[in-house]
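In this view, the complex is presented without one of its protein chains, the others remaining in place.
In this document, chain identifiers A, B, C and D correspond to the written order of the chains, with residue numbering beginning at 1 in each.
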Amino acid sequence: MSAPAIVLPETATSRRLRLAAIVAAAALFLALPLAGGEYWIKGVAMPALIYGLAALGLNLLVGCAGQISMGQAAFMAVGAFVGAISYGRYGLPLPLALLAAGGASALVGVVVGLPTRRIRGLYLMVATLAAQVVVLWAIQRVPWFGAEAHGTIGIPRIMLGPWEIRSTLDKYLLVLAVAVPLTLFARNLVASRIGRAWIAIREREVAAEVLGVPAFRYKLFAFAVAAFYGGVAGALVVFAWTGIASVEEYQLELSIKLLGMIIVGGLGSVLGSYLGAAFIALLPVAISVSLTWGAAFVGGGAVNSALISNAEHVVFGLLLLVFLIAEPRGLARLVTRAANRLRSTSISRRQS
Amino acid sequence: MNDLVYAVELTITGLLIGVMYAMVALGFVLIYKASAVFNFAQGAMTLFAALMVVGLRPVFGLAGALAAALAGMAVIAVAVERFVLRPLVGRSALAIFMATVAVASILEGVAQIVWGNQPRGLKLDLPAAPLQFHGVYVSPADLMGAGVAGLSVLLIALFFRWTRVGLGLRALASDPIAAQAMGVPTHRVWAAAWTLAGAVAIVAGVLWGSRIGVHFGMTQITLKALPILIIGGIESIPGVILAGLLVGAAEALGEGFLGPIVGGGVQEMIAYLAALLVLLLRPHGLLGEKSVERI
Amino acid sequence: MAATVPLLELEGVEVVYDGSVLALKGVSLVVPEGGVVALLGANGAGKSTTLKAVSRVLAAEGGSVRRGRIRFRGEAIDTRTTAELVRRGIVHVLEGRRLFRQLDVEENLRMGAYSRSDRAGIRSDLEEVYALFPRLRERRKQKTGYLSGGEQQMAAIGRGLMGRPALMLLDEPTMGLAPAIASEVFAVVRRLNTERGVAFLLSEQNLGLALRVAGHAYVLESGSVSFAGEPAALAGAGRAEAAYFGA
Amino acid sequence: MAAVDPLVVEGLSLRFGAVEALRGVGFRVGQGEIFGIIGPNGAGKTSLLNVVSGTYRASAGRVHHFGVEGSRQPRHRLAGRGIARTFQNVALFGDLTVLENILVGRHQKMGAGLLSCGFAWPFVRAEARRHREAARAALAFLDLEGVADAHVEALPYGVKKKVELARAIAMEPKLLLLDEPLAGMNAAEKQDIAASIRRIRDRFGTTVVMIEHDIGLVVALSDRVMALDHGEKIAEGAPADVRRDPEVVRAYFGDGGDALDIAGHA
Partner (left out) sequence: ADPEIHHPMLVTRTGPFATGATGVSSGQQDYFALLNAKGGIEGAKIRWSECEFAYATPRALECYERFRGEWKIVYPNSTPAVVALGERLAADKVAGINPAGNRADSTDGETFPYLYPVVANFWAQASSTIRYLAQREGGEDKLKGKKIAFIHLDNAYGRGAIPVLEVLSKRFGFEWKSFPLPPPGLEQSAAWVDIARRYRADWAVQWNYGQSCTVPFTEIQKVGFPIDKFIGTLWCGSEEDIVAAGDLAKNYVSANYHGVGRDFPVIKEILAKVHDAGKGNIERERVGTVAYNRGVLTGILIAEAFGHAIRDQGLPLTGEKVLNGLNKVKLTKERLKELGAEGLVPEISLTPQYHGGVDGQVFQRWDGKTWTTISGWIPPYEDVVWDEVKRSAAAYRAEVKAKQ
């Protein structure tokens, strides 16, 4: 072959930068509660982490394995209810309850994944939507879930062995203690033969099979893992965030938001899942707050509050669009690129 | 009322509703045909269209309002093409799907800013009293609605059959870059497809609006279209008509005969379970195209 | 050649992909009215990129012309869309065929004539393509995604012909074709060139074939032109071989 | 059972609706042979390879790999039995780097399961490292070290074909099925690849089945050649004989003597 064209060196440094970004994010998540106080934990960090975890699972399924799912919220619902029930009604210790939540959800995930033997693309997307509808229907109708009367179930005090998990900080640490290892697990998975096999299936399924990848089994793996993460996230919603398992919270809208999180964050990117979750979950709040401030500043309270609320939708849509157009590879890429630039300017400064 | 008459009446009711479902599903089909993407904004477009008709009717009369709404939908279509589709050419279906989510958010916000969020009535002055044939009741309004919907579907099907735009759209969905290399004026064809989907949204919005009122919740009616899409085949116009009718009838009969047994609203379940069943037997829907793949 | 304006003229064209990969480093070449020009070069030399720059398919693949001029009949075409160029008579048969896999053979061929409206002409051209590739007639209603590799190549070339081009950009037209069909394709190139005056810019690996029809040849080496001239001179000088070995 | 042939095909037929892609094709490839398949476009060559590699299910007939019936097996099983192939229309995984593409080829050689991979135990890391080395070796075999970390999408066509070949080699196959490995290359590059193919056979004793249109190289490289036309075998034997076979000449080269010339150029 001919001499390679000029290519900017990127891979090695960008890997190191990604590591730096992860460290920075971790530091941020640790510093937040100490510096920012309760609002930042409960209003910002908690949703970003919990949704981020659910999004991370979905990202393995959609971003890596290429199986589009509109059912992630249903997996969260299964996790939320199974977690609450196994802890509250059956008295499982907290870690086991979390595992049960993830495990039950993973089982459901495998069932939902069965059609992938033959179905793909948009058809699969709608099939998973069907799963979303059926699962939520079942949770409301099967007495075992205890949601028939109120759509919600509560939980007893949360004990981890002898300690009660009570304060906001405790709960936040619980979330971190679950999210961090699961995140590392996902990162390892993506870099392993399994992650590669998923991408191969996504890109060219038949070729992957001929090369020895049992595609169907791996697709089921992906569904199971995605559902596991979703289920654990759902259980964390109950144990660490809202204190109830509520059918209302896991409707289709949330499934679509989760999809939005991974697309905005970066398909197949671990870090991106969290960034995307923060973006989608928090942007409306940020817009709402800034519009309210802006309006108060401009109109001194005379601005119609309905107008502000509606404008929030418009602004959110516009920002989402701008973002989708400007950064095809998601927030994760944006972060590494910014870091890259930072690095290269510092290098050039050192050189001059 | 004996079971037979009951079943007949349910079937007729179901079929009439089914046509209206098909109408909603058709909007998705049009966009899918043009860009192989699932248009999440179809529901918002339906709401927006209906609101435009209701809002402009006092000024222009019904016919004028319909025309004005069509113009409005065309403007939206052009804007979507220019600011959403064009910059996203060649990007993954998921990214474009997300962009339609954004479009939905914008449309919903604008609709509520302009028209507020109070529900509005949309009366079509159709005869109200039910007609009777051999003890079976049929609503003339439904009949009319189904007629209009059926006619629109037919017109669109013919349009696709007899113009080369149809072929161009399919090529575009299959490979936009190659289609451009063939001289397909992508921008215009996309704008046309979205305008057509806008027109469908108007018809669907008006018909549904006259049944259930025009209100934000209307966007949810489009969810009904999803199982129909996969039963019929996402890119098939005849497919969604067939599936709409099937689902309409199955829902009505299922609700009537099965619902009492399992003691629950099974309508939705029926549509989705039917969809899953169809998918297992025919992964590309009844009349949809098999995705072409070979090594 | 001061008096006659060449059909196509590239002047110092530089192309970058993704803002970082420099694929063409100032390529200049000329396709005269009614000429057949061959582009030669090793894998990755930039042949496909050159053709894409002309038809402006480049943008859709993340590439852009950073410097230089591309003129068609004396007019700069750097800002035109691909669709407009098709209407002006530049038809590009893309590398990797890029058929509409969901459409059948005939629909693909008709897509090739999308910007034409002479129904009768389209009919007769269709017949002509079928006569050229009888295999395609047998597979008329077959979705092109299911065709064999060679059949796909025939469909891609046929689709290009349906556009009645004034200038045809052919990217490795004989790839995957059995010898009989390959030489048939070149016979057609020669025939269209002499009978209708269609000009060709083709990238081709089969040196023997290419040099037999081409009136002029360029050899690309890592994005630059390393040789330009008569095919005979090229063969004689052994330069082609040299270029091929990347020396 | 000293001499079980690597590939035995009997009475293979394949239909797609009205199209009969294969009609009762049968042949046998011996250990360490390079077996060429030629034929006009649409003759059924790729389809044959697809059946042999488990991608298509035959309507009739049988395929034995190393004595084991394989035409009804799940596709991924065959890879484990040492059967590798390349594809006519390059089938690389676009979003992976070259090296990662090669590693997918070694998927079955690695054993770490879902949990082990997630926990990245030391033995998993060691295994990954080992296979990375093996993959690099496969790249080196075809002089591709330079592009190991490149994304395959941006590679020129010819390089992609070589990467595919490297991926197949990395599977350490006993039976290697190649579909037009030389298409889209210039003369020099073709010689190069042909030499590599021979080297694979000579060094590892790999049996090779190769579809190719460049008749000159097929003749030079193959031990035996089979010609297909319209799904049927029309000739089989020594390369030179098949090339001269009148039936083959009619079907493959057409009546213009022209074509022979061209093909022979290389």
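We adopt the following convention: a residue touches a chain if its C-beta (ideal position, glycine included) is under 8 Å from a C-beta of that chain, and two chains touch if they have at least 3 such contacts.
Quick caveat, the model's predicted, so the values are computed rather than measured.
Visitor: Using the touch definition from the header, name the shown chains in contact with the chain that isn't displayed.
Guide: By the stated touch criterion, the chain not on view contacts A, B.
Visitor: Quick one: which of B:Arg164, B:Arg211 or B:Arg282 touches the chain that's been left out?
Guide: Here the residue in touch with the unshown chain is B:Arg211.
Visitor: Write down which of B:Met73, B:Ala141 or B:Ala274 is the residue touching the left-out chain.
Guide: Within the whole complex, the residue contacting the unshown chain is B:Ala141.
Visitor: Out of B:Gly14, B:Gly27, B:Gly72 or B:Pro227, which is the one that touches the chain we can't see?
Guide: Of these options, the touching residue for the absent chain is B:Gly14.
Visitor: Suppose we count only contacts with the excluded chain; which residues of chain B make the list?
Guide: 1, 6, 9-10, 13-14, 16-17, 108-109, 112, 117-123, 128-130, 137, 139, 141-142, 210-221, 224, 251-253, 255-256, 259-260, 263-269
Visitor: Tell me which stretches of chain A touch the chain missing from the display.
Guide: Touch set of chain A with respect to the missing chain: 38-39, 42-44, 47, 88-89, 91, 137, 140, 146-157, 159, 241-244, 246-249, 281, 284-285, 288-289, 292, 305-306, 308-310, 312-313.
Methods note: only the chains that are shown with their structure count from here on.
Visitor: Any chance you could check whether A-B or B-D wins on number of contacting C-beta pairs?
Guide: Ranking A-B and B-D by C-beta contacts puts A-B first.
Visitor: With centres defined as the mean of C-alpha atoms, identify the chain lying farthest from chain D.
Guide: B
Visitor: Rounded to a whole Å, what is the gap between the Cα centroids of chain B and chain D?
Guide: So the centre of chain B lies 48 Å away from the centre of chain D.
Visitor: With chain centres defined as C-alpha means, what is the inter-centre distance between chain B and chain C in Å?
Guide: 43
Visitor: What are the residues of chain D that contact at least two other chains?
Guide: Each of 46, 55, 87-89, 91, 156, 158-159 in chain D touches at least two other chains.
Visitor: Specify, in ascending order, the residues of chain A that touch 2 or more different other chains.
Guide: Counting only residues that touch two or more other chains, chain A contributes 1, 4, 7, 206-207, 210.
Visitor: Chain A touches which residues of chain D in the complex?
Guide: So the residues of chain D touching chain A come out as 53-55, 74-76, 78-80, 84-85, 87, 91-96, 100, 103-105, 107-108, 110, 112, 114, 117-120, 124, 128, 146-147, 149-150, 156, 158-159, 162, 167, 171.
Visitor: In their shared complex, at which residues does chain A touch chain D?
Guide: Residues of chain A touching chain D: 1, 4, 7, 11, 185-186, 188-189, 191-197, 199-200, 202-204, 206-215, 221, 225, 268.
Visitor: Touching chain B in the complex: which residues of chain D?
Guide: Where chain D meets chain B, its residues are 46, 50, 55, 87-89, 91.
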